[in-house]
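Subset of chains shown; positions unchanged.
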Amino acid sequence: MTETAHTHTTRADGRATDEIRPVTIQRNWTDAPEGSVLIQCGNTRVLCTATFTEGVPRWRRDSGLGWVTAEYSMLPRATAERTDRESIRGKVGGRTHEISRLIGRVLRGVVDMKALGENQIQIDCDVLQADGGTRTASITGAYVALADAIEWARQKGHVAKDARVLTDQVSAISVGIIHGTPMLDLPYVEDSHAQTDMNVAMTGSGRFIEVQGTAEGAPYSRDELGVLLDLAEKGNRELQALQREALAA
Amino acid sequence: MTETAHTHTTRADGRATDEIRPVTIQRNWTDAPEGSVLIQCGNTRVLCTATFTEGVPRWRRDSGLGWVTAEYSMLPRATAERTDRESIRGKVGGRTHEISRLIGRVLRGVVDMKALGENQIQIDCDVLQADGGTRTASITGAYVALADAIEWARQKGHVAKDARVLTDQVSAISVGIIHGTPMLDLPYVEDSHAQTDMNVAMTGSGRFIEVQGTAEGAPYSRDELGVLLDLAEKGNRELQALQREALAA
Amino acid sequence: MTETAHTHTTRADGRATDEIRPVTIQRNWTDAPEGSVLIQCGNTRVLCTATFTEGVPRWRRDSGLGWVTAEYSMLPRATAERTDRESIRGKVGGRTHEISRLIGRVLRGVVDMKALGENQIQIDCDVLQADGGTRTASITGAYVALADAIEWARQKGHVAKDARVLTDQVSAISVGIIHGTPMLDLPYVEDSHAQTDMNVAMTGSGRFIEVQGTAEGAPYSRDELGVLLDLAEKGNRELQALQREALAA
């Protein structure tokens, strides 16, 4: 698979197979949260907020350690067909649970809980418009909201001035094999045709926090896995540059 | 109560007592819904979407009539303190139910169900940022999303070209008595100090669809009711001008 | 609209348009509650109990203030057709929530929470038979149960002998426009044909605590609103005389 090959594959939106969608990251999109980020990856649009509260849940008390947790949700008409609200159905679906847990785990992977102290940060990722990659966009946006909330806590004196709460940067992106071709950053139309898709959360230092590769269609070989990880690494490096740019603004 | 008097009363945001907050109405804010409106009233920001589907719920079948329903919800961090998701708690709270029912009732008040035919329009009002007046902003924004969805249905041939589905225009605004002074369009800080507050949904023809006046603090007299209705009428007229402007754009 | 006109309009039960249904108020209908009232308005029959408990919910502690709350419910066969129990369905419907909140708000409007002290009164309104106006009958009956519970607390020394816990009297009644004619105290058959209906809770001093006017059918003008409020005032005055009579017995 060469660079030339990529540019010849036709994707519905004209991108090369190893090209990410246009990304914008707006900080302070709403006023109340300690961190509030609207991230847009192609047509996927997610509002990521970070709520800082002093104290930790009961099971964590007197440990000297903080906690970071996340909840993911979709507005009913974020999708082409309206989906019923989980509040109305009275229970949270398996997919929602799974993604919420994933986001929390990944963010905790770059937080030094001791440096955070006995404080809690709750991440909320609400998908306003969904076009594939909502969980990875959530992680990428949530990292920025998390950084803002930690900075807020530092200013307010809830966290020590010199504490290095964030031990690394983190972002995530999807990759997949469509009609035999490995591709980066799948929109909905590609995702639904993927034989295999994989979500990869990677740190700024190039290590993996989470690799989730699923092949409901056709199982993949060790070699294909290698190519997918290469693509994911390239995409994550680009997203991380955009995160740094947003935080520097 | 004279115009002069109003301008002398100090409101936290510098407005006259009979002045509404700055309002912006953005249509087509997301792509998927048949109507999608982001309305901003001061710092209150609500995403109102309208989903058009052919057919009606079972109990309405073979009646020749359509149906319009609404659901209201708040993102967890739309407020100063984070509120738990109703999906996590496993049940929809009383306040949410009440507001959802209100929005649905008011919109149905300007829809000719026969002209709509056996089609359903579902309104979703998701509060992204809350600073008072979320239910009235929802109604005002939802009317525009509803108009767009009906126009979409007309273009697609689901509704007759000449059917007058909307029989009137509708908007809503809050009024209240704060420290003895009647005021228009209360932000959260005023709303929480109101002895009395009232939400008034009014049609373009100046008639009332819904008047909900509550006085947990101090009951109000017939005269005070009159003054509040005057303010609400003024505010609704202004909102309706903005709705027409948005729809003409 | 003159008095003569009223008497000529034919209502199914032969009443004049400004005439309330026969009302009976029985105190101490059951033994356990601190206040227990069976109110009958026409065929609508509601058991209103008031439970006095020392202490207040957690969020209210150390405030020096009391709390009054209410829950409304219907027996499954209070209605012509059986309605499923909300306990079986596993969730409380929007209408039930809304009415419970309304009753609580209205009663709190005549209670001096400081005089009540850190005590709680829980009102339960269970509709045994429904024929329109169940929420207004609930309010009217609950006021009497509330008064009895406060008197009980006074006797037991939970409330100061001279504390004026009730600052005013309160009752509620429905009004509506049926086939163009404003009418007082609607039974089910009228309520279901009303273009507009309004529930009005009024204090003994003639001030409004709650005005809820809904016009799903046809919006109403400012003048019609005036006529409806006149009728509601007449009805409430009569109900309040009956409440005083019952409490004096």
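Order as written gives the chain letters A, B and C; numbering starts at 1 within each chain.
Please note the rule applied: a residue touches a chain if its C-beta (ideal position, glycine included) is under 8 Å from a C-beta of that chain, and two chains touch if they have at least 3 such contacts.
The structure presented is a predicted model; accordingly, all values stated were derived computationally and were not measured.
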*What is the total copy count for the complex if 3 chains are drawn?*
6
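Definition applied: only the chains that are shown with their structure count from here on.
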*asked:* Looking only at residue numbers at the chain B/chain C interface, is the share used by both copies over half or under half? Answer same or different.
replied: same
*Looking at mean CA positions, which chain is nearest the middle of everything shown?*
B
*What whole-Å value do you get for the distance between chain A and chain C if each is reduced to the mean of its CA atoms?*
52
*asked:* Need the CA-centroid distance for the pair chain A / chain B, whole Å please.
replied: 34
_For chain B versus chain C, what separation do you get between their C-alpha means, in angstrom?_
28
*For chain A, write out the residues touching at least two other chains, lowest number first.*
90
*Touching residues (chain side chain B, partner chain A) in the complex*: 30-33, 36, 43, 45, 47, 49, 51, 53, 71, 73, 75-80, 82, 85-88, 90-92, 96, 122, 124, 126, 128-129
*Touching chain B in the complex: which residues of chain C?*
91-95, 97-98, 100-101, 105, 108-109, 168, 198, 203, 205-217, 219-222, 225, 229
